[in-house]
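Pasting a structure below so you can have a look.
Only one protein chain is missing from this complex, and each of the others stays in its spot.
In order of appearance the chains are A, B and C, and numbering begins at 1 in each one.
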Amino acid sequence: MAKPLILINLKTYKEGMGSRAHAIATAAQLVASESGVTVGIAPSYIDLHPLAKHFMVPVYAQHVDGAAPGAHTGQITAEALRVAGASGSLVNHSERRLTLADIEASVRALQAQKLGSVVCTNNDITSAAAAALAPEYVAIEPPELIGSGVSVSKANPEIIRKSVAAVHAVNTSVKVLTGAGIQSGECVKIALDLGTDGVLLASSVVKAEDPKTVLRDLASKI
Amino acid sequence: MAKPLILINLKTYKEGMGSRAHAIATAAQLVASESGVTVGIAPSYIDLHPLAKHFMVPVYAQHVDGAAPGAHTGQITAEALRVAGASGSLVNHSERRLTLADIEASVRALQAQKLGSVVCTNNDITSAAAAALAPEYVAIEPPELIGSGVSVSKANPEIIRKSVAAVHAVNTSVKVLTGAGIQSGECVKIALDLGTDGVLLASSVVKAEDPKTVLRDLASKI
Amino acid sequence: MAKPLILINLKTYKEGMGSRAHAIATAAQLVASESGVTVGIAPSYIDLHPLAKHFMVPVYAQHVDGAAPGAHTGQITAEALRVAGASGSLVNHSERRLTLADIEASVRALQAQKLGSVVCTNNDITSAAAAALAPEYVAIEPPELIGSGVSVSKANPEIIRKSVAAVHAVNTSVKVLTGAGIQSGECVKIALDLGTDGVLLASSVVKAEDPKTVLRDLASKI
Partner (left out) sequence: MAKPLILINLKTYKEGMGSRAHAIATAAQLVASESGVTVGIAPSYIDLHPLAKHFMVPVYAQHVDGAAPGAHTGQITAEALRVAGASGSLVNHSERRLTLADIEASVRALQAQKLGSVVCTNNDITSAAAAALAPEYVAIEPPELIGSGVSVSKANPEIIRKSVAAVHAVNTSVKVLTGAGIQSGECVKIALDLGTDGVLLASSVVKAEDPKTVLRDLASKI
């Protein structure tokens, strides 16, 4: 199995902007080097270029449009992400849903720039559909766990297991992230035990007083 | 193989409303009985109930929302379609794109009402993704053929063949329609030879002076 | 002042479909004739034509697209509404938001068919913007009142007063509806006292065991 990934979505949280984004990236880099776990961050578009330049951790965009450069006001191209030094992008996050045609175009556009893609999904069936697009990762976010503060282990571990099976039934080389219900190292361990290759999480790191301590805990049982 | 399907999308064409919709349904019923081919129609929501009541041909909605009945102004539920006598619905037509989560919810909602689903897609990869949702049909509409007046046989038969293969690699029980590039019985024959189970078409029937003649030609080489 | 309007949005409530829609229309017609108040209904697209044919009350669609008839799968044209016998349409309901360009196109399309338009808005500023489009009505739905069960009189009557003023500052001939916070005849009286020309409401009538009794109460203090 590839090295597990802990991917932190900074969203547009006030606690994830500007100097705070740098502090989280610093913590991510430190914990990655201490633990050997890959810790990535997905900051706002505006912080993406400086963070990608100043840190060794993978930096993902939170969204990308599938269109080639051109007359597309207000969009983000995969080409612009590559030039900015990004490692890839989230695609179809639950807070930024896309049409199926656009998800596919975004994954293709990222691949054409040799960038990774993390396609977010809401259940095992849409996870299987996403797997057919051959992204780097599918991140399953069960709606009942999003922002709930409930651990995936307590709520509904079965949906994670079913999603992993559904993804691999379509494409065995697509990796899976547990995209909600992660608060602690124990949750991360359960996520990996359920067959996923890492976790996607947000507020528990971004809003933490000390992100380093939270990240150390998250990486502690891998 | 199941009986081939010729499905006519009336869109919001002036020539597909009201009494014209009845004339097309009459022609569809006649040609179906003459030829043994299944000929379905997808009229506007407003014409759906009377057409489903007065004709024997399958009547599909042009779109359905995945939500259960409730506080959803301006939406169409699968339950309402069933009550109206519909056989199913188009989902994610190129003129009415949906998010992946909504496509899945729509297919599920139709299944829960024992209604058919025709999920429209734009290439072989999104066709594979749609197949993971286990709809009744995937209708592949290559963008370069939509409304082009060019026959699928001349433009790009390969994309149809690849889409059929991609769909069946994910789910062998999903049927495929050729969703663009159909003008004649010869085109229908090619569509079936390419491995699809029927065709989805619109203007060449709806805008025809005599839809019956066009439909007879479409069914003539099956 | 024109005769006040009580407009009932049936949404996709189970209790507002098929025979239930007919029962509500029957109650609307009865209470309208008893009270002299105009009572309109906004049923699903599928029930629109039979209700418009069988009842004397104004029947509104819940949504309309601005495009002319043509290649627009899954859309509803103003022309189709007119042919079905509708009096007009809701536009931009909080559950079916549109772009500004589409709101304007919808109002224009309705006007071209000599149909009424009820443009829904969320505050006094968007109400003023909607007034610039010269619809028949602007229906202000303060987000904090939608589906709250709280009376507009208790929650925030000021937003209604400000919206009426804002609408009339832009266009004095546009009428205003209070679009949320209406449960009783007392609420309707307050809505009219605040300067609006009627009310738009949904669940308190549609989900009532006996819609006639609720409607009689709503019309009782006008």
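Descriptive notes on the structure:
Throughout what follows, a contact is a pair of C-beta atoms (placed from the backbone, for glycine too) under 8 Å apart; a residue touches a chain by one contact, two chains touch by 3 or more.
Please read these numbers as outputs of a predicted model, since none were measured by experiment.
Considering the complete complex, the chain that is not shown touches A, C.
Considering the full assembly, A:90 is the residue among A:90, A:119, A:140 or A:159 that touches the omitted chain.
Only one of A:38, A:77, A:99 or A:196 touches the chain withheld from this view, namely A:77. Only one of the listed residues, C:17, C:129, C:176 or C:219, touches the absent chain: C:129.
Take chain A: the residues that touch the chain left off the picture are 9, 11-14, 17-18, 42, 44-46, 48-50, 61-63, 65, 67, 69-77, 79-81, 83-84, 90, 93-96, 147, 202-203.
In the full complex, the hidden chain is touched by chain C at residues 92, 97-104, 108, 121-123, 125-126, 128-134, 166, 170.
Note that only the chains that are shown with their structure count from here on.
The chains touching chain B as well as chain C do not exist; no chain touches both. One inter-chain figure worth recording: chain B and chain C are separated by 34 Å, centre to centre, where each centre is the mean of the chain's CA atoms. Taking the mean of the C-alpha atoms as each chain's centre, chain A and chain B sit 36 Å apart. Residues of chain C found to touch two or more other chains are absent.
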